[in-house]
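Just one protein chain is left out here, and the rest sit where they should.
Showing chain A:
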Amino acid sequence: MMKRLALLSLLPISAYVQAEAVSDIYQPDTRQVRVSGQEAIPVRNAMLGIGAVYQSQDNLESRLGVNMSVRWLASDRWYVSGEYQHAPFNQDAVVQDGAVVVEANENASVLAAGMGYAVMQGNASFNGRRSYPWQLAVEMFAGEQFTGDTSGRYTALGFSWQIIERDYWVAMGWRIYQTNDERLSKLDVNSGAQWGVSFGFWF
């Protein structure tokens, strides 16, 4: 029994010796954010892209527009986004009580910022030989829609499915949107849904 106790008493001694052996503790006192510049590791900072959007505007004909977007990656799943979108708003003038409320061939431009969160990430393969990482993100936007001579607060909520290649990406998105431009609100043409395809590269 004594021998056994003596042997067990070596246990903390072994742990002490083991802790002493780990002496390479690195304790720097200067920190910098981001990895760039440290031993030349390339970093994916943001996604820049262009695309086409198809808008189904309530009580107006559907239309095709263009979209430019940037997504700045804050973490694995979170990103901050900004976008500019331009599309024709209507073809024919809208007359109400004898007055032209919306002139013919007005255009709508949207300048908005927002954020996204990748709720799902996975891997897709089309032919079984090569596979592509993808993620499905929920996105929200706030900004302003400029329509003709008036404007209003723009809000949107949707999702984006992004296929991520090493040097480029392709995304398909869908969203619902609304603007509080009172000129459009009176005609009930201030909201709708849109879907689009965009592609771009990393930088």
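Just so we're on the same page, a residue touches a chain if its C-beta (ideal position, glycine included) is under 8 Å from a C-beta of that chain, and two chains touch if they have at least 3 such contacts; residues count from 1.
Note that contacts and distances are computed from a predicted model.
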item: Identity of the absent chain, which is to be given by its UniProt protein name, from "MoaD/ThiS family protein", "Carbohydrate ABC transporter substrate-binding protein, CUT1 family", "SH3b domain-containing protein" or "Toll/interleukin-1 receptor domain-containing protein"; value: "SH3b domain-containing protein"
item: Per the touch definition above, residue among A:115, A:170 or A:193 touching the missing chain; value: A:115
item: Identified contact with the non-displayed chain, of A:74, A:176 or A:197; value: A:74
item: Sole contact to the chain not displayed, among A:48, A:66 or A:164; value: A:164
item: Touch residues of chain A, complete complex, unshown partner; value: 3-4, 7, 10-11, 14-15, 18, 24, 26, 28, 31-35, 38-39, 41-44, 72-78, 80, 113-115, 117, 120-123, 131, 133, 135, 140, 142-144, 149-153, 155, 164, 180-183
